[in-house]
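One protein chain is absent from this view; the other protein chains keep their places.
Chain lettering (A and B) follows the sequence in which the chains are written, and residue indices restart at 1 in each chain.
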Amino acid sequence: MKLRKLLTHRLVLPIAALVVLVLINTISRPTFLSITVRDGQLYGSLIDILRNSAPLMLVALGMTIVIATRGIDLSVGALMAVSGSVALTIIDGSGNPEDPGILLLAITAGVAVTFAFGLWNGFLVAVLGIQPIIATLVLMLAGRGIALLITGGFITTVTSAPYRFMSQGYVFGFPFAFYVSVVAVALVVLIERRTALGVLTEAVGINPEASRLAGVRSRGIIWGAYAASGLLAGLAGILYSSNIMAADANAAGQYIELDAILAVVLGGTSLMGGKFSIAGTVIGVFTIQTLKSTITFLGVPPAVSPLFLAMVVVIVVLVQSRRVRAWTTSAWRWGQRARTGTEAAS
Amino acid sequence: MNEAAVPIVEVRGATVRFASDTALDSVDFRMFGGEVHSLMGENGAGKSTLIRALTGARPLDDGTIALDGRTVSLGSPVDAQRHGIRSVYQEIDLLPNLSVAENILLGREPRRRGAIDWRRMRAEASEALLDLGLSIDPASPLGSHSLAVQQLVAIARATSSDMRVLVLDEPTSSLDADEVAELFRIIRELKERGVAILFVSHFLDQVYEICDRITVLRDGALVGEYLTDELLRIDLVQKMLGKDAEALTVRSREPVEVNAPVPVLEARNVSRGVLRSVDLEVMEGEVLGFAGLLGSGRTELARALSGIDRPDSGSIVRQGRRVSLPTPRSAIALGIAYSSENRTAEGIIGQLTVRENIALAIQAERGVVRRLSLRRQRELAASWIEALGIRPASPEAIAGTLSGGNQQKVLLARLLALAPQVLLLDEPTRGIDVGAKVEVQNLVNELADNGMSVVFISSELEEVLRVATRIAVFRGGQVVAIQPTEALASRSLLAIVTQPDDAW
Partner (left out) sequence: MSTVKVVDAPLGLGPRVRGLLTRRASWIPVLAALGILIALLVAGQSYLGNFLTPRVLSSLLLDNAYLLILAVGMTFVILTGGIDLSVGAVLAFTAILGARLLSEGVPSVLVIPVMLIGGAVIGLLIGSLIQFFDVQPFIASLAGMFAARGLAFLVSLSSIKIEDPTILWLQTKLFYVEGWFLAPTGVIALLVVAAGALVLHFTRFGRTIYAIGGNEQSARLMGLPVVRTKLLAYVISGVCAGLAGVVFSAYQGAGYPLNGIGTELDTIAAVVIGGTLLTGGSGYVIGSMIGVFVYGTIKAAISFLGAEQSWTRITIGALLLIFVVVQRVIVARSSRR
């Protein structure tokens, strides 16, 4: 009974998928799990996954909240490009790229801009009542253009050791970017679950009208979700630009909206809104990052990796679909009956 | 009429179960060609279930349906249509984005060399509409017409040469008197053609005007089949309610010695939708019943009083002060709580637990930051589960899995946790079992005894009479009478509710 309850927990499938991936990797390359220590810093495939997943983690956290309200945010990739462009343009123009004050200003400005864009998305959805897909499509289209304008159409590059530290640096043996992920996850969990925001968001996502009648400020909650998503996407853009030390308006955050949606769905949060799981999203992000690392390791050109993602998407949505669930339960019952049948016979 | 003839439709032993509830219990039902048949019963009597079975929307769990003496299986609406059973529902299920002509002929449109012949299609549609006495442009989009016209278009679609049975479910609720007369003329024509017509309506007058035969259902079971000419109205109502109308006793309640009744909530000159400048006062500590038919304005007024829908004009007065209620939230802040008649769409949050549902309104009022601790939530839920007898008695049960009656209690708990001064309950007992019904009614009385003002809306007059201390009768978007319950007998209340407008 207890085992069955455990097996039907909604995080079982996501965790199982991650474990299977890790197993495949460990078997095909025994070094996968090994972590080496050099100069007090940890290295290895797992550490790479922790570090490289940071931008996706930030974006997926925001996406989780937006999806919980029955929405979707397509603009996150474009917003990443915007925040990177703003930050690097400020650093580039300052003439003193190593000054922490300048860096702080640049990062704040970049994130503030995407936060404002997030507010704009929220305004379109929550106040004007435009379909989320379309409302955020506007910035998905225009965002990269705006980023290109900010950088003047070039790929702005800078050399700044402190800026680079955000993606490449280490603190107490672990990559700095990993701490950013951890803090972001902790903050989101704290805000959603220690306050009533989480349950009110779920209520709005499940039944907007009933929530309104119960006195929930659904407009504010939806608005806030998009603003948070914009803010987190901005931070992700900063991390991304720090990794390549350049603001590439075309490549920054490309397809990340899709990866993020996939991570959220993998984590067991339904695209129909409502109940969401931050833990599930974290697992989803690691699954996708591990999958990408696997694909690279297997020697598949990174360009072909979308094909694998497509397969994963299809498998996940099929597992979630009612029809397949009905098939599997009836098959399970049938098996059950057959077993009891043979038992009775013997 | 023609007892010897074979009925076109013959339903035997129809049984439909929803989970544990039996919605239809071994009901026999028949319809003859050239006759208008009415299906009568209160909400939850099984009328709509029987209609759904007949139109293929819900298969029978038990029993058979025979057409012209041959048993048929109606697995889907398309099946039923193929057998010549057509239906027009209250909520019109046509396509507002397409033209009137397409709505009538889609699926059997005239074609020439494979392409749709628009000219002929418009001509045919025009003809079908003229048959119904309607001269509108068949090329105009359906959505540009009034509901009444859309209803007639739906009938035009249903009407074709192979139609044997026409089911009209509350067809007159959105029509005015002229339009109703028009509809009746059409019904009589179809009758002449030998079509068997099922006419379901809340309006007794209309039933008596147009129907030849009446079948009465109560609590999912058959009460009987009668010829309209042989059934007195009062007898019909008694059969629907299952009690002698005289026996419908007014609740004995000690007359509370109020010095002077104080109004706690007032509507002044409120208009919105069907509501036409309504004035109403809700007094302290009373149970004010809203009686009236569907669409009479009872729900609209309750929603306007509780900030759900904004009135187009007029004002809401709370304890003598004019207030603006732009949102339900603002009404809750003033101690006014509303429970919707539509429990699933506007009440319960299905995937959340009972605890989360009960704590929702109070949490919303406290705001996002001041979260009720899990312990407080559990205490809150546990106390209401005990007080209202919610089953299963587990705060962590998923609310959507509860039975209708228990969901209703969860909703009540959510609102009562707010400790409102005015509680507006819209059809709180609809579709729940008898035991739960009585519990809810008793609860309402207790609340009023404790000084809360309750507005109680129900389409069951009997229930309004039993629960309310004062009754406001709605008809045609207006309050036509407000009287203490003692002054009203079931019979006179029914008379006011059902009286035709011009006679008033």
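One rule holds in what follows: a contact is a pair of C-beta atoms (placed from the backbone, for glycine too) under 8 Å apart; a residue touches a chain by one contact, two chains touch by 3 or more.
Bear in mind the structure is a predicted one, so any value in this text is a computation, not a measurement.
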Of the listed residues B:49, B:81 or B:215, which contacts the missing chain in the full complex? B:81
Which residue from A:30, A:153 or A:299 sits in contact with the chain not drawn here? A:153
So one chain is hidden, and I want to know which residue out of B:25, B:137 or B:365 touches that hidden chain in the complete assembly. B:137
Residue, one of A:104, A:171, A:187 or A:314, that touches the chain absent here: A:314
Residues of subunit A in contact with the chain that isn't shown? 72, 124, 128-131, 133-135, 137-149, 153, 249, 258, 261, 265, 271, 301, 303-311, 313-314, 317-318, 321-324
In the whole complex, what residues of subunit B lie against the chain that is missing from view? 77-78, 81, 93-99, 102, 106-107, 109, 111, 114-116, 118, 135, 137, 139-141, 143-144
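The rule is short, and it goes like this: only the chains that are shown with their structure count from here on.
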Chain centre separation (subunit A, subunit B; CA means) in Å: 46
Subunit A-facing residues of subunit B, complex: 308, 327-329, 332, 338, 340, 345-352, 356, 360-361, 363-372, 414
Inside the complex, what are the residues of subunit A that reach subunit B? 194-197, 199-200, 202-203, 206-207, 209-217, 221, 274-275
